[in-house]
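Omission of a single protein chain aside, the complex is shown with its protein chains in their original locations.
The block that comes next holds chain A.
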Amino acid sequence: MKVKKGKVAIFIIIVVAILALAGTTALPVWNKITKGLDLQGGFEVLYEAPKDQKVDRAILLDVANALERRINVLGVSEPEISIEGNNRIRVQLAGVKDPAKARELLGKQAELTFREPTGKTAVIKGADLKPGSAKLSFDEYNKPVVAIEFKDDKKFEEITKKYIGQPLPIYLDEKELSNPVIQTVISGGKATISGQKTPEEAKELASLLNAGALPIKLQEVQSFAVDASLGHQSMRDTLIAGGLSVLMIFIFVIGFYRLPGLVAVTTLIAYTYLNLVIFAFLKVTLTLPGIAAFILGIGMAVDANIIMSERVREELRVGRTLKSALKAGSKRSFLTIFDANFTTILAGAVLFAFGTAGVKGFSVALIVGILCSFVTAVGLSRWLMSLLINSNLVKNPVLFRVKEDEIGEL
């Protein structure tokens, strides 16, 4: 039989393309993937709204939005805020440098109130502020103050008229910020809050006011802080473990299955690369369990290759030619692999529906991994094998680790 050069060429082009693409772009893709806080350090906190207040989904969404605006103050690039159950909010801040400050900033309800002189009843609330108007300013003694504006300047004017000559304390939650005495009636709806020690403190208060108060009280029920160096160490450990296991798998698969093993290794590289690309594209946050799921996906991909190779070997042993053995082996192993993959995805989907946080991340990675494994270990693997065999380049069953004397009569 004549060797079909065209098929050999396509085979080589595909393999080289995969290796070149993975070799040159894998690192930038990897860097684009958001790493979870267990891999780069950070802070996670779970808040619960105590039962004594009215809470519904709309309110929780408001809270989530207010929290997100506050996090922007911290300068964390990609916070993850998720509503869990019907009264909880989980905030994950990967890469945050100062967990203590994050906790302080997030946990405050930050309801600004101007109160009547005894400090008991609020006369003006944070909601009366003009959105985004609070900013850092300096008073006549060059002390930092926060300048604010009201939506309704008449209301403020009335209040200053009513309490003229008396103090009008300003509170943030239950903490008194300052206690100015009203000297004159203030019109124009502008005021300043003094009592901040540094310009940074004043700026932070301004940002907090602009971010808005949380509509409800929150209680911290769970927290989790990972030191950045610990996070990096976990990532390094897991990557080394992953790299080593992949290397062992490669050696084993090539040693045991020869030619199909070599094809399997190519598809495993494609699997890894595809997985990374999808993670980057879908903006999946990669966590430690996510990496575990990713490595498990490699196991599934290897399994798909093994199931097919074993099947092809069996067909070769009963005396089929390479071409018909590949065809029969592919066909017979397809449903097995499909069923096995499909049921695992089923389990992953249930896990996603019922799991929280870390478990959810694991199941997303598992599902992505299985889909990638199916595309590469079934689709790509078969394509490459059929190109090789139909090119007539490969004729010897030894390349499939089937000995001549094992081959029976059909």
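By our rule, a residue touches a chain if its C-beta (ideal position, glycine included) is under 8 Å from a C-beta of that chain, and two chains touch if they have at least 3 such contacts; residues count from 1.
We take it that contacts and distances are computed from a predicted model.
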item: Chain left out of the displayed complex - its UniProt protein name, from "Protein-export membrane protein SecF", "NADH-quinone oxidoreductase subunit C", "ABC transporter permease" or "Xanthine dehydrogenase YagS FAD-binding subunit"; value: "Protein-export membrane protein SecF"
item: Residue among A:Val123, A:Leu262 or A:Leu351 touching the omitted chain; value: A:Leu351
item: Given A:Val8, A:Ile216 or A:Leu296, the one touching the chain that is not displayed; value: A:Leu296
item: Identified contact with the non-displayed chain, of A:Val253, A:Ala377 or A:Val402; value: A:Val253
item: Chain A residues touching the omitted chain (full complex); value: 38, 46, 48, 85, 100, 103, 220-227, 229-230, 233-234, 237-238, 240-242, 244-246, 248-249, 252-253, 256, 288-289, 292-293, 295-296, 298-300, 302-303, 306-307, 310, 314, 332, 335-336, 339-340, 342-344, 346-348, 350-351, 353-356, 358-359, 362-363, 366
